[in-house]
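In this view, the complex is presented without one of its protein chains, the others remaining in place.
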Amino acid sequence: MEKRSRFNTSLLPYLLVAPQLAITAIFFLWPAGEALWQATQTQDAFGTSSEFVGLANFKQIFTDPLYLSSFNTTIIFCTLVTVSGLVISLLLAACADRVTRGAKTYQTLLIWPYAVAPAIAAVLWSFLFNPSIGLVTYALAKYGIVWNHALNGSQAMFLVVLASVWKQVSYNFLFFYAGLQAIPRSLIEAAAIDGAGPVRRFFGIALPLLSPTSFFLLTVNVVYAFFDTFPVIDAATGGGPAQSTKTLIYKIFAEGFQGLDIGSSGAQSVVLMVIVVALTVVQFRFIERRVQYS
Amino acid sequence: MIENRRGFDLFCHAVLIVGVVLVVFPVYIAFCAATMSEAEVFNVPLSLVPSTHLFENVAHIWTHGSGSAASPFGRMLMNSLVMALVISIGKIVISMLSAYAIVFFRFPFKNLAFWLIFITLMLPVEVRIFPTVQVVSSMHMSNTYAGLTLPLIASATATFLFRQFFMTLPDELMEAARIDGAGALRFLWDVVLPLSKTNIAALFVITFIYGWNQYLWPILISSDQSMQTAVVGIKSMIGSGDTATEWHLVMTATLLAMLPPLAVVLSMQRWFVRGLVDSEK
């Protein structure tokens, strides 16, 4: 960090950081500590009796095949949302970069799903795919496909992925488009003179130059798929059928809220905390590095 | 445009048009459904032509709600608005103050403060759901605006954004202020704040949408229907089958709930796009 001048007043900086630190302490650090403690207890629902059981809750969840399969579900869900989200938005951005007429209109029309809440995206698509009255259900039936995501696990997964990706494409599109626009025209013209067609230019020049953006979006999308998609699952499938859309975060909610099992929910929360720490470290290491080489 | 490849251009336009259609289609259908009466919306297949009942649906849902929630939707929209505004303004103010302190001051425990704020990045609400609910409950803040907003106001991302921006401000600015005899607060108000306008605008859009679209937290903290927010309220309108879902009303509510964030994004599109993309550089 470069040398810079600073103010030297003594009390003011403390007052300035105080609000954020106070809220951080009360609503972040204290509950996080509580979660760690609760993970080592078994309690009845009302908390009237509480017994320290060490790592027993952790042992129980890691030997529970359903908890382990929810890891699986989460990874599949994350991968589908991230990969399709990135590929589709990249395709759209590349095309928007190519066309000169109407680019602004396309951009405006494509970015506004960012404003839509994930829960609402889920409601919209659930309505279209409603097993009884959905428009898409009706159309699929004409081709002989029976749509019932209350019964079919893969269809349920498809629905939540679709709603999640629909919303996220706009965010990814913004960044890819800006990234493509920032590529110097001279580079592209030089390649064209050398005889490279648009497809070759894309894969040879644009894509490598986009790699910092792609990496950034990759981490953002993974975090989004992990956490911000809880509303999508809750609104569209409720984790069903038969656990096929129960991701890690959904399980924590379901077990704590419906199952009233604070110990198990706490242990799962701790596991999730570890995963988030890992993801954050990755994100910051690579973003910081990216800042350096841009 | 480098060379003229008609076919390729048409392909690109086609792709973009398909993209736009897929993006717009669900909302168009929602709009159609919102204009229909109960009987019309249950028609299979749904008509692709809007009907005429939009205003009565809006009136009905505003005052009566629907389904098991049956709480006036107008009230829920108000709750969402309060929540979004308090969170966005609160976040911006608090983060700006913290970032200002961290960048422009030298004080003991500065690094500790920085790291404590950083840690919150690793503690999204989902990993501490129930303890946070208990803390809020023991402070008697359940079912209050304070409980809905305060826990979400401390944001490390906003602080880092401001920090990064402040670090790009040249030293000369501060020197000039010192020479003029301006104190720290004067410098903040007269110099730093105006320069941060783009960042603030972008952050406002982002945090307003964040606050408006909150789902998990309102579910946990508001059990009174009168304190429920719009986004959550819509989900609870979808019946489990015993009470038929009044889809025409649900879609009306969905449209209403989408309007404010949409208005914010579209009206501030320029700053928002610039601020968002620049902030990650």
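Per-chain residue numbering starts at 1, and chain names A and B are given in the order in which the chains are listed.
Please note the rule applied: a residue touches a chain if its C-beta (ideal position, glycine included) is under 8 Å from a C-beta of that chain, and two chains touch if they have at least 3 such contacts.
We take it that contacts and distances are computed from a predicted model.
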Omitted chain, identified by the protein name its UniProt record gives, among "sn-glycerol-3-phosphate-binding periplasmic protein UgpB", "NADH-quinone oxidoreductase subunit A", "Branched-chain amino acid ABC transporter permease" or "Copper chaperone NosL": "sn-glycerol-3-phosphate-binding periplasmic protein UgpB"
Touching residue (missing chain; options B:142, B:155, B:229 or B:254): B:142
Of A:43, A:108 or A:214, the residue in touch with the unshown chain: A:43
Hidden partner chain, touching residue among B:16, B:29, B:133 or B:257: B:133
Absent-chain interface as seen on chain B, which is shown: 42, 67-70, 133-134, 137-138, 140, 142, 219, 223-225, 236, 239-244
Missing-chain contacts mapped onto chain A: 42-49, 51, 60, 66, 131-132, 148, 150-152, 240-243, 255, 257-261, 263-264
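To be clear about the criterion, only the chains that are shown with their structure count from here on.
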Complex contacts: residues of chain B adjacent to chain A: 1-3, 5, 8-9, 11-13, 15-16, 19-20, 22-24, 26-27, 29-30, 33, 41-46, 94-95, 97-98, 100-102, 104-107, 110, 113, 116-117, 119-124, 126-132, 134-136, 150-151, 153-154, 159, 167, 171, 174-175, 178, 183-185, 187, 209, 212-213, 215-216, 220, 231-232, 234-235, 238, 247, 250-251, 254, 257-258, 261-262, 264-266, 269, 273, 276-277, 280-281
Parts of chain A lying in touch with chain B, wherever the complex brings them together: 1, 4-10, 12-14, 16-17, 19-21, 23-35, 38, 88, 91-92, 94-96, 98-100, 102, 106, 108-121, 123-128, 132-133, 135, 138-139, 166, 169-170, 174-175, 178, 188-189, 192, 198, 216, 227, 230-231, 234-235, 249, 252-253, 256-257, 262, 265-266, 269-270, 272-273, 276-277, 280, 287, 291, 294
